[in-house]
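Some notes on the structure that comes next.
Every protein chain but one is kept in place in this view of the complex.
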Amino acid sequence: MTKQYRILIQCNDEKGLVYKVSSILYHRNLNILANNEFVDRTHTKFFMRSVVSGEANRESLKAELKEVLPPNAYLEIIAPRKKQIVLMVTKESHALGDLLIRYEAGELDAVIVGVVSNYDTLKPLVEKFGIPFYTVSHEGLSREAHEVRVMECLAGLGRIDYIVLAKYMRILTPVFVEAYTDKIINIHHSFLPAFIGANPYKQAYERGVKIIGATAHFVNNNLDEGPIIAQNVIHIDHAYSWEDMQRSGRDVEKIVLSRALKLALEDRIFIHANKTVIF
Amino acid sequence: MTKQYRILIQCNDEKGLVYKVSSILYHRNLNILANNEFVDRTHTKFFMRSVVSGEANRESLKAELKEVLPPNAYLEIIAPRKKQIVLMVTKESHALGDLLIRYEAGELDAVIVGVVSNYDTLKPLVEKFGIPFYTVSHEGLSREAHEVRVMECLAGLGRIDYIVLAKYMRILTPVFVEAYTDKIINIHHSFLPAFIGANPYKQAYERGVKIIGATAHFVNNNLDEGPIIAQNVIHIDHAYSWEDMQRSGRDVEKIVLSRALKLALEDRIFIHANKTVIF
Amino acid sequence: MTKQYRILIQCNDEKGLVYKVSSILYHRNLNILANNEFVDRTHTKFFMRSVVSGEANRESLKAELKEVLPPNAYLEIIAPRKKQIVLMVTKESHALGDLLIRYEAGELDAVIVGVVSNYDTLKPLVEKFGIPFYTVSHEGLSREAHEVRVMECLAGLGRIDYIVLAKYMRILTPVFVEAYTDKIINIHHSFLPAFIGANPYKQAYERGVKIIGATAHFVNNNLDEGPIIAQNVIHIDHAYSWEDMQRSGRDVEKIVLSRALKLALEDRIFIHANKTVIF
Partner (left out) sequence: MTKQYRILIQCNDEKGLVYKVSSILYHRNLNILANNEFVDRTHTKFFMRSVVSGEANRESLKAELKEVLPPNAYLEIIAPRKKQIVLMVTKESHALGDLLIRYEAGELDAVIVGVVSNYDTLKPLVEKFGIPFYTVSHEGLSREAHEVRVMECLAGLGRIDYIVLAKYMRILTPVFVEAYTDKIINIHHSFLPAFIGANPYKQAYERGVKIIGATAHFVNNNLDEGPIIAQNVIHIDHAYSWEDMQRSGRDVEKIVLSRALKLALEDRIFIHANKTVIF
């Protein structure tokens, strides 16, 4: 069976990029299985994701591509492998459970190396699936002290490609976020930028909105303001209490989070200017 | 053909309201065609809308109902008639045009007594439909002075049940808003409370959201913060410029505004605590 | 704490039903917490669901209500209790898993008395949750002979309020369906009535549709033609293979099925003329 590679390019736009890249792939006898390009005209940025099959010496292919790309181009040639992910949760099980069921069915192209929580509430659920569960209680600790312990725990889990905050209800400090730049995916239970912060369903109830939603996004230093990956909404009406909103909203949250993670695992997401380009 | 009446009740909740009201309707030989009730448990408020057919002396029915309702109950018995509405616009034609086409087809249970604008851009379109168009230019005028002229114009149009801001791109002062309390319906081109204020599509583009939407709401003194009547969204992706968002968003705007107006014309909207109850 | 009862009424429409029913409730000192009525004008049928709190002698309340309702009225007074349900599955885990996670979180107001399957594929997943799993293989058996065994298995599970076909991929015979009239809820992986029968995603792929969906419905003798409870869709495009459709469609299937089950468990669904009225 021939190998497949994902080639990711992000650079300043200039004439001939598609030609130059496809020329190299053609002459190396690599077959393009899927190809996406996008030019962000506001920032004059070029984005490309090619899936190719064939035999590639990744080092020499990378060198050859580098030569035709503008300086400082982002270039990755990925031989697909299972990524390693950590889930972080607090007490709610819907987003976690959705991922576990997919995992058990072999639908997640990843290895869940562990689930970390500040409570042990979800330990029984996680252990049903044979996945290590780590309780790192925050009780009696400052935010910083707690995070040190969480990071120690994470350090013991080997390579981490993505940290998925599957309803982890604590705010992360800049230290933590910077340690995992562009690697932390969060699900926020509102259609951002509406209802940033705590208790978005209560806020939505108070405001009397007719739709509620959820947003999966990368985490950066400003709470709930990182690059958005996926969003969805459902319609509600005046008869919904905020608890009803929460119950219905959970179905949106878990589906949106799972979809965002799938996009990340397939290397389909580029980040630029606090936004995502998704192929 | 028997007459129909819409009975609207909004009051503090107490035991037996459905029984007491339906008892009066039954003994007056009024047939209930449609009936909706809702109790807002947070505020202990009762809402009811009944459509009945039969012969009713509205004055005596009202008096009898008042007797069984709590003090200060809101009670209206409406013998349906075409409501009189004014449209206010600036330069964009999509929301206006959608209403005009429905009007021409006899789908709006209303009389459009006039269209008022601060520009004459849309005059040719409106006059095709035989509707008076009033240009009240704001040029060289303070906001207050301009509004005085707009209000003079409106005063000449007879009874006004609703003012529909069909992409009227000027902010109204509290004086204007108070003069038409709960009678001004606006379409805002975002899924409020996201992107309050000017240029929501540009804001949405900058934020990199994956959905855009529109919100029809009553106007109160705080810009874009009045009771929401209807909202809808569409999915977008990174390839949308803000102008693309605007173009696609217009389809949402016009449908949401028309739906909100229809609800108002059919007396289906209650307002309480800056929210709507819609039957 | 006061008790709650759900009162369900379905009968020929006639004047005064709301008055007569609410009068009885009022004079028995029962407080109406939620009330919904609907009149189907095509069939002149009246539907009502009231949730009341207070102390009720169900027998005498039932007798008193019967007296004011038309002959042959359907009337139920339900003191909420956990319903007993059986899940039937084949090999796919998404719909089953979604129900298990909700069950574990205490969100399903029901007891899952067992999961029945014609394969043992999902046994390990089900047993993680401490729920009995029964494999009733169809191999070497006629459809009828297999069903006899399934029904024997079900007979051993005590009272069954609902059978949920959570991707049970075998057609049921009229004998089975009649034994559980209005108690079998199925999820079909298309927006019915499109793509009745086998392999709806392949059919959808061949037809080149731009939306796919799922339908939860009661099962009657005509395959995929029973009363529809809930439907939803997602947008797709030409780039979706039928396997992509299947993968994405599963998210719709599981959410739609769970929502339908929730409606059933809360006694919110009336069936009439092969359609549902849902409060």
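For clarity, chains are labelled A, B and C in written order, and residue numbers in each chain start from 1.
In the analysis below, a residue touches a chain if its C-beta (ideal position, glycine included) is under 8 Å from a C-beta of that chain, and two chains touch if they have at least 3 such contacts.
All values reported here derive from a predicted model rather than from experimental measurement.
Among the displayed chains, contact with the absent chain in the complete complex occurs for A, B, C. Per the touch definition above, the residue from C:Pro71, C:Gly130 or C:Gly208 contacting the chain not shown is C:Gly208.
When the whole complex is considered, the residue among A:Val18, A:Ala63, A:Ala79 or A:Ala145 that touches the unshown chain is A:Val18. Interface note: of B:Arg28, B:His94, B:Lys123 or B:Arg170, the residue touching the hidden chain in the full complex is B:His94. Touching the missing chain, out of A:Gln4, A:Asn35, A:Thr90 or A:Asn199, is residue A:Asn35.
Where chain C meets the chain that is not shown, the touching residues are 38, 40-42, 191-195, 207-211, 213, 227-233, 237-239, 241, 273-278. Counting the whole complex, the residues of chain B in touch with the unshown chain are 92-94, 97-98, 100-102, 104-105, 107, 125, 128-129, 247, 251, 255, 258-259.
Counting the whole complex, the residues of chain A in touch with the unshown chain are 15-16, 18-20, 22-23, 25-26, 31-35, 37, 39, 235.
Keep this in mind: only the chains that are shown with their structure count from here on.
Taken together, the touching pairs cover every possible pairing of the chains. The interface carrying the most C-beta pairs in contact is the one between chains A-B.
At the interface between chain B and chain C, two copies of one sequence, more than half of the residue numbers in use appear on both sides, so the contact is built from largely the same positions.
Spacing of chain A relative to chain B, judged by their CA centroids, is 41 angstrom.
Computed centre separation for the pair chain B/chain C is 38 angstrom, with centres defined by C-alpha atoms. For chain C, no residue reaches two or more other chains under the stated contact definition.
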